[in-house]
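Let me begin by presenting the structure, written as structure tokens, before commenting on it.
Removed from the display is one protein chain of the complex; every other protein chain stays in position.
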Amino acid sequence: MRDFSDAAMEARLNAFSRKQGFNAWFGMECVAAGKGQTELLLPVRPELTQHHGFVHGGCVSALADMACAWAGSTARGEDVVTSNFTIHFLAPAVGTHLRAHAKTVRAGRTTVTVEFTVNAEAEGKEPKLCATGMAGIAVLGKSEAA
Amino acid sequence: MRDFSDAAMEARLNAFSRKQGFNAWFGMECVAAGKGQTELLLPVRPELTQHHGFVHGGCVSALADMACAWAGSTARGEDVVTSNFTIHFLAPAVGTHLRAHAKTVRAGRTTVTVEFTVNAEAEGKEPKLCATGMAGIAVLGKSEAA
Amino acid sequence: MRDFSDAAMEARLNAFSRKQGFNAWFGMECVAAGKGQTELLLPVRPELTQHHGFVHGGCVSALADMACAWAGSTARGEDVVTSNFTIHFLAPAVGTHLRAHAKTVRAGRTTVTVEFTVNAEAEGKEPKLCATGMAGIAVLGKSEAA
Partner (left out) sequence: MRDFSDAAMEARLNAFSRKQGFNAWFGMECVAAGKGQTELLLPVRPELTQHHGFVHGGCVSALADMACAWAGSTARGEDVVTSNFTIHFLAPAVGTHLRAHAKTVRAGRTTVTVEFTVNAEAEGKEPKLCATGMAGIAVLGKSEAA
């Protein structure tokens, strides 16, 4: 477990997420959450790929966006939505899992600024950085999940 | 049909897309494509939503990303990948369909710059602008689809 | 005068700007402002150029940033600061003037989302689009200028 993580918060986020339409299908799991940071793990399967067999950029973005929103939520303990999001794709997302790590840079009263990385992983290989970027997360108020 | 659109290109993009893992599940349809522009239509269903019942931001991003990549592809007639992508979320994506429109701003030799809008639509209602942004699309070479 | 413009607001913004350190040196003039939009005109001079003789990208960014912040300020009638800013450079900024146009896409309570273009102009030539992008403008409260 990462040193920033809080097991109760992870469990809450995962339970909350599994009830949601897209997340239930998407299948990512929160493996660490707390103190403005999150780590999400997404098993790769054919339904997530594009025409070259890589994980679709839209799925890489969706994973990163969720990591950022949840990081912002743990930073503030409040319900949040993504206000803006920038991603740079660096390498094809190829592997058995994608791991997104999001970290709060600044937790303001109305906006939390978060940076993220997404690595592709496969057994016996070095993780490969496949995307990085930043998000501005808007703070809405007290949350059910965080 | 939009004045920029080319029916043969639309058919090619749709046939190409339906064979792909994520796109086949996602269910969007290209309703116009040509001259550096595309219009994609996505029927909203519960599997695309988040905890408030809105279309998940990750799905809005995925739709916009595809509209941009395809616009870049028609601008250059070559295979492309998204290099970078920025989205600003403006309103909850609520309705029966999302419509993304992407338009090439500049078609360079190695990078195509594209801007996009995503509107939420429902019968009897004005379309609601729910996201806008820009992408840098990297030109790879001759494409199967475009 | 643009149809969105309010002469009193233009005069106020220009008077306010001329008292500021960087703006006084930079030399841009607000030529239209109102209803969430602005148009700024910057005379090109050697002090604004980079090693190819084009206007420096940092100066193009600074002009666009100001156009966005002022557009956000007129949208809300409150003091604002830029929260985030994305620019895509499309062509060398060559000419006698740069003209930035910023337009509010959504004026939220805490964030105003603005899109912009920067055109390079010279007598007898078509304006050339040299940059475009978007900004998230944070609303601070009642302003001296707007």
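List of remarks:
Residue numbering begins at 1 within each chain, and the chains themselves are lettered A, B and C in the order written.
Criterion: a residue touches a chain if its C-beta (ideal position, glycine included) is under 8 Å from a C-beta of that chain, and two chains touch if they have at least 3 such contacts.
Here the structure is a predicted model, which is why all the values come from computation and not from measurement.
Residue in contact with the omitted chain (choice from B:5, B:20 or B:111): B:111. On the side of subunit B, the interface with the absent chain consists of residues 83-84, 86, 110-111, 113, 136, 138, using the contact rule stated above.
Contact between subunit A and the unshown chain involves residues 86, 88, 90-91, 105-106, 113, 115, 129, 132-134, 136. Those residues of subunit C that touch the chain absent from the view are 16, 19-26, 46-51, 56-59, 61-63, 65-66, 69, 81-89, 144-145.
Everything that follows uses one rule, which is that only the chains that are shown with their structure count from here on.
Summarising the inter-chain layout, the chain whose CA centre lies farthest from the centre of subunit C is A.
Chain centres here are Cα means. That of subunit B falls 29 Å from that of subunit C.
Note on chain placement: the centre of subunit A and the centre of subunit B lie 22 Å apart, centres being C-alpha means. Across the assembly, subunit C contributes residues 86, 113, 136 that each touch 2 or more other chains.
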